[in-house]
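Pasting a structure here, questions to come.
All protein chains but one are shown in place.
Showing chain A:
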Amino acid sequence: MNSRRSFNKLLLYIFVLIGITISVFPFYWMFTASTLGESDIFKVPPKLIPDGNLFNNLSNLMDNWPIWRALLNSIIVSGITTITTILFAALAGYAFAKYKFKGRELLFSSVLLIMMVPTQVMLVPMFITMMNLDWIDTYYALIIPHLVTPFGVFLMRQQMISFPDDLIEAARIDGCNDFGIFFRIVLPTMKPACAALGIVTFMQQWGNFIWPLVVVSSKELYTLPLMLSMMVQPGQVVQYGQVMVAAVIGLLPMLILFLLFQKHFVSGIFGGSVKG
């Protein structure tokens, strides 16, 4: 029994080791390549140890591409849409999970239905809508269509459906109104779900590529992924050192954000409310 257990443990750690290597190595290579000179990136055998060219690559990047502007644009677009998505999705998710109202089934089916429709599929009519609103090449086009996602509503509804009705009833008996119940009782216990949705949304917007590709044409409105893709388009002289520096700059905010919010994934969804 004991040896079998340690054998299982060994298997567990081997699985972990292989998995981690596969998932981390591309990052290591990305950071390393950002510090290498252009000719060292495609070397045989590969150069795996960081070199001192990071700031050289960075200053070349700053000369050729609006990297800081792109970073700022990505932060503005992702930040705003994340906050509104959490709030609006939680509101709607709560209504779908805990109220019986006329049209609920139909509306919720429409959430599911629209979730099945890829945003890419709506690209053409959305593009024409943007033209009609005269929003092409503006922040409006980048932000407003993404203020809330059906995915968010679905996720929130799934999380809130298991929220104990007793707690809501108790609050109602204590004289709390519907908005009070939502903001003071339900939402605080949904912090892990909000954090999860927040990170997913921020990530989605941070990496949103096809939409900026379609609605943005001026360099001032480039988001990071769009700028990166433009850097390697046919016709460009591709400088991989600069590309990798830009990639690292785009990755760092996500990394920091994840480290800050990581614990919300770990603590149980219900940790705070029922068990005290």
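By our rule, a contact is a pair of C-beta atoms (placed from the backbone, for glycine too) under 8 Å apart; a residue touches a chain by one contact, two chains touch by 3 or more; residues count from 1.
To be clear about the criterion, contacts and distances are computed from a predicted model.
> Out of "DNA replication and repair protein RecF", "Sugar ABC transporter permease", "BNR/Asp-box repeat protein" or "Alpha-ketoacid dehydrogenase subunit beta", what name does the UniProt record list for the absent chain?
Checked against "DNA replication and repair protein RecF", "Sugar ABC transporter permease", "BNR/Asp-box repeat protein" or "Alpha-ketoacid dehydrogenase subunit beta": the hidden chain maps to "Sugar ABC transporter permease".
> On chain A, what residues meet the omitted chain?
9, 12, 15-16, 19-20, 22-24, 26-27, 29-30, 33, 41-46, 84, 87-89, 91-92, 94-96, 99-102, 104, 107, 110-129, 131, 144-145, 147-148, 150-151, 153-154, 158, 161-162, 178-179, 182, 192-193, 196, 203, 206-207, 209-210, 214, 224-226, 228-229, 232, 240, 243-244, 247, 250-251, 254-255, 258-259, 262, 265-270
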